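Every protein chain except one is present and positioned as in the full complex.
As written, the chain order gives the labels A, B and C, with residue 1 at the start of each chain.
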Amino acid sequence: MQQHKTTIINDPIYGFIAIPNGLIFDLIQHSYFQRLRRITQMGLSYLVYPGAHHTRFHHAVGCLHIMQKALETLQNKGVVISDAEKEATLAAILLHDIGHGPFSHAMEHSIVEGIHHELISLKFMEALNQEFNGSLTLAIEIFKGSYSRKFLNQLVSGQLDMDRTDYLKRDSFYTGMAEGNINTDRIIAMLNVHEDELVVEEKGIYTVEKFLVARRLMYWQVYLHKTSLVAEQLVTRVLKRAKELSHQGVRLPASKALDHFLTHKINATNFDTNALKTFAKLDDYDIISAMKEWCSHEDFVLRELSTAIIDRDLLKVKIKNKAFAKAKLDKHINALQDKYGLSQHEASYFVFTGTISNQAYSYTQGGINIKMANGKIVDVVKASDQLSLKSLTRAVVKNYICFPKSKG
Amino acid sequence: MQQHKTTIINDPIYGFIAIPNGLIFDLIQHSYFQRLRRITQMGLSYLVYPGAHHTRFHHAVGCLHIMQKALETLQNKGVVISDAEKEATLAAILLHDIGHGPFSHAMEHSIVEGIHHELISLKFMEALNQEFNGSLTLAIEIFKGSYSRKFLNQLVSGQLDMDRTDYLKRDSFYTGMAEGNINTDRIIAMLNVHEDELVVEEKGIYTVEKFLVARRLMYWQVYLHKTSLVAEQLVTRVLKRAKELSHQGVRLPASKALDHFLTHKINATNFDTNALKTFAKLDDYDIISAMKEWCSHEDFVLRELSTAIIDRDLLKVKIKNKAFAKAKLDKHINALQDKYGLSQHEASYFVFTGTISNQAYSYTQGGINIKMANGKIVDVVKASDQLSLKSLTRAVVKNYICFPKSKG
Amino acid sequence: MQQHKTTIINDPIYGFIAIPNGLIFDLIQHSYFQRLRRITQMGLSYLVYPGAHHTRFHHAVGCLHIMQKALETLQNKGVVISDAEKEATLAAILLHDIGHGPFSHAMEHSIVEGIHHELISLKFMEALNQEFNGSLTLAIEIFKGSYSRKFLNQLVSGQLDMDRTDYLKRDSFYTGMAEGNINTDRIIAMLNVHEDELVVEEKGIYTVEKFLVARRLMYWQVYLHKTSLVAEQLVTRVLKRAKELSHQGVRLPASKALDHFLTHKINATNFDTNALKTFAKLDDYDIISAMKEWCSHEDFVLRELSTAIIDRDLLKVKIKNKAFAKAKLDKHINALQDKYGLSQHEASYFVFTGTISNQAYSYTQGGINIKMANGKIVDVVKASDQLSLKSLTRAVVKNYICFPKSKG
Partner (left out) sequence: MQQHKTTIINDPIYGFIAIPNGLIFDLIQHSYFQRLRRITQMGLSYLVYPGAHHTRFHHAVGCLHIMQKALETLQNKGVVISDAEKEATLAAILLHDIGHGPFSHAMEHSIVEGIHHELISLKFMEALNQEFNGSLTLAIEIFKGSYSRKFLNQLVSGQLDMDRTDYLKRDSFYTGMAEGNINTDRIIAMLNVHEDELVVEEKGIYTVEKFLVARRLMYWQVYLHKTSLVAEQLVTRVLKRAKELSHQGVRLPASKALDHFLTHKINATNFDTNALKTFAKLDDYDIISAMKEWCSHEDFVLRELSTAIIDRDLLKVKIKNKAFAKAKLDKHINALQDKYGLSQHEASYFVFTGTISNQAYSYTQGGINIKMANGKIVDVVKASDQLSLKSLTRAVVKNYICFPKSKG
């Protein structure tokens, strides 16, 4: 009468999440993973959606939960999955985002320029694999997509993977944007495997369609919300300015870890074990705390950008389909230079244009295959009866301009 | 310090529904309206979705609730709505479905052939208007669309009206088909009025898109679910057979009200006050009870069709895009004739083909107008950035065939 | 690569319910079980809570679902449960209410006087056991409590069984009385077995307390709601009157099955196979349909009681702690006799008193045992830190009087 010990985690979304003792439990306990408790899933989106303070830790644990469900569902449908494959796939999804830094997209465009978080996730996994004596070798293969059974990788990272399935549901839940809610139970119930590739059963077509439309809606109404957009741009710019000043020799208040990344030029080629260890100490608290101190710094750009974020007194932003004329940009820049005696370079920290885009469905990312009742495998766009999905394959691009509010 | 008396109704969906004393309260108390407690909103769909036992009474009260919210929202946005208009619009939405009979679509194809439920709703309203001394005159105008301020009618009956808004949410809730859930609060928050026509504000485009996709999904996965389809066809056929037998002089067990409709030929031209009074006594209980008795009737067709419904031992149904060959139909009919010694006419009660179709969005029903940020009014299909809605304007048609399961 | 076939049922509460193929599936398909689709779980409570149209079918399937969860949870904790025990326990909970008739409590006090629904459930199970060649023998033992492993019976029928766990959650959900909601997942997670008896782990004390308080609240606010109470009393009385008239030789409109019970005196001793077969045809539709016809019957009592229910124009009801004086009762009866020329016997159908009571927690029903962290087994009332539970062991009794509204 052996007792299976499991730790239970309360989740507002799934109710209870069971963590089996063993490798998975030990990974969660590791300080590299605990760090994710201090990194919000949605960056500064809480400035728009005050409920959106959920963390990458919570998302990763949520992914773990639905991956367990997905693997059990496939097993119940007769797909053979070994215990080793199961544990490795659970480890892979648990760690898939471990390389995220604070305000990830902002960082990738500032202090760790050009290093994608997936590369860092891989480096973390390799470091953990050493520490755990090779127990993560199969997980890494699955994560990288080099393992023979493709569906395991597709569950971790595909157009209908457990990552997206959890984050759409979770972000919808915490933002209160109920329209983005998706039915994870049904999505999982519709999955199957055909020749070691992930497929969706025909009766799941509407569920997939709903998933894609929900995702598109979340992009335009939440992830690309103009206030989130401007907040993320401001963080990018404040970090760029801080790095610029640091390289000019100005010593800024910052945690040891942040200081390292401000004063060194870290890129994909010199991101070594030491960089990883320092990166493992970076989280939202380093960035926000630094900005709080910078609110009283003498540099105009650093101070004003930091204050804008901390006091939530952001730039104005306009969005339209066509590109903004350079003249419009210049007008705002000149006005700002005149008002505060700034150089054009300094003023351009507050006035800028850019584009946002989203493609709801992409063949090139592998597509979503439907297993028709007659056994044929068809791309979901072809399987859908109305071609309504076809239109989702085109990327939508919009332009924005940001500039300071005119105050009294 | 006058106290406004209101009756509070508990609703699993909206929480509390407040019923103001006065006309609306009296209408709800009327036996014509109480009858709706005995008519399920979704016919026999509970044979597929066992939670779907909600009634037309509950739907009508739900519509009343969100109509109150919608009118208040518009008033808060500066739209002038008089107390008389408000009460009339509430009465119109409350009574919009009062003409539904039990298993409405089945009845319209059998015992009250060719009479649409909207016509009967109107007759009920006129009868009530007499009883209530003309208090419903404006409500009837709004219901018919003859009142000058179009948006009031559009809230009752349009492509984005409070009827659809409630039934999609309610049917999704009670079936457990969470994917059909829509955000009524957000839909209502996006409404506005432009030149007395209902419009949706630009930022509500994704909400509209989500609404249309949810509706499409509910059609194909719920309303046109193959088991619901076959159940509805069976009810239609059992009533046709009963009428056929009655007109041949066979006296069937039936309630007085049902007997009247079985033994008389009621159509749109002879549906008089007497017919209305008898119709007002018909509900699900008459039909189901009759079928229960007919399970032991000597007529093979009547008995077997009734038993199929009562014991939920339905016909087999297949659905495909192309029409079924007549040869296939004939094969099943012949087999049935041979097995039970039936005439071709009798056998055709159990073997038949047909089509189901749905058009998610239709210009001809008035469309949904978007008020752009720049003030222009644009149809939602044009306003949407991806033309993904355009594909929803095409009707999708599918073919089905029903025939008996082959048993032991 | 064998595929486990399961049927999936959508449930608004639990999401998906999986029905394993085999005995359980066949039982659900049986017409005896399908009958439960036509019996509402809460009788006429929908006259107060318009969402409460859920059926005994749905409740039974819900019980099946959480019993599966409970048994799996216990197995995961190391409790050995054989496949045969599992199937039998699932069958027992599935069928535990199969003996309910329409408006069960009303019937037990009128047309099948003195026969408790549990006895009829047992008779149904025995009939099904014959039909299924003895496959239900163990299920029946568990249901009766004669099987050696008590906890299986306690899960079916105890103070914290899966029956109560489902109906509290389900009734709370459908009435919209959110305060009665309980956390089934947590309750199940806290269960364990000690010497073949069901226990709750110590950390589950607050969960049990919450369960008992929720149950008490549901009793007083929902099950014993004064409008539900009067509606149930009216159904009891209309059936009593119908039986009285039938035994006087009056032939009333009624279905064959109902007619049998009106014209025969069925009690616990003569409830034979034939009675069971007839009983298996009785459901809400027989009773409601009959009352609809009786609304135009010449007998004053039968007609007025039926109309009161059908048009929801009920008696007035008052509730207080002390008993009502006989003088008060007589006053109302006399007034009614005078007004309509009724005999005292007839008038007493409309004027009556009675008591309602509820005991939230009862030792005599077996109690709820807590397994303390130190291994000791203690009754929950003793284990609770505040004795707040002790007060729940006292029965609360209230008195009511019903009489006609005085109309214009």
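Just so it is clear, contacts are C-beta pairs under 8 Å (C-beta built on N, C-alpha and C of every residue); 3 or more make two chains touch, one makes a residue touch a chain.
In this text the structure is predicted, and so the values were computed from the model without any measurement.
Student: For the chain that's not shown, point to the residue among A:6, A:73, A:129 or A:289 touching it.
Tutor: A:289
Student: Out of C:81, C:127 or C:217, which touches the unshown chain?
Tutor: C:217
Student: Which of these, A:22, A:51, A:78 or A:354, touches the one chain of the complex that we don't see?
Tutor: Of all options in A:22, A:51, A:78 or A:354, contact with the hidden chain holds for A:51.
Student: Could you please point out the subunit B residues that touch the chain left off the display?
Tutor: Contact residues on subunit B toward the absent chain are 1-4, 6, 8, 15-16, 76-80, 185-186, 189.
Student: Could you list which residues of subunit A touch the chain missing from the display?
Tutor: Within subunit A, the residues that touch the unshown chain are 9-13, 15, 29, 31, 34, 37-38, 40, 46-51, 53-55, 57-58, 61, 173-178, 255-256, 281, 283-286, 288-289, 292-293, 296, 310-313.
Student: For the chain that got dropped from the picture, name the residues of subunit C it touches.
Tutor: Contacting residues on subunit C, toward the hidden partner: 178-179, 181-183, 186, 206-207, 209-210, 213-214, 216-217, 220-221, 321, 360, 385-388, 390-392, 394, 396.
Just so we're on the same page, only the chains that are shown with their structure count from here on.
Student: Looking at subunit B with subunit C, do both copies bring the same residues to the contact (over half shared) or different ones?
Tutor: same
Student: Would you indicate which pair of chains has the most C-beta pairs in contact?
Tutor: Ranked by contacting C-beta pairs, first place goes to B-C.
Student: Only C-alpha atoms count here: how many degrees separate subunit A from subunit C in terms of the superposing rotation, rounded to the nearest 5?
Tutor: 180
Student: Distance-wise, how many Å sit between the C-alpha centres of subunit A and subunit B, to the nearest whole number?
Tutor: Their C-alpha centroids are separated by 43 Å.
Student: How far is the middle of subunit A from the middle of subunit C, if each middle is the mean of its Cα atoms, in Å?
Tutor: 50
Student: Taking each chain's centre as the mean position of its Cα atoms, how many Å separate subunit B from subunit C?
Tutor: Chain centres of subunit B and subunit C, defined by C-alpha means, are spaced 32 Å apart.
Student: Which residue numbers or ranges of subunit A touch two or more of the other chains?
Tutor: Counting only residues that touch two or more other chains, subunit A contributes 186.
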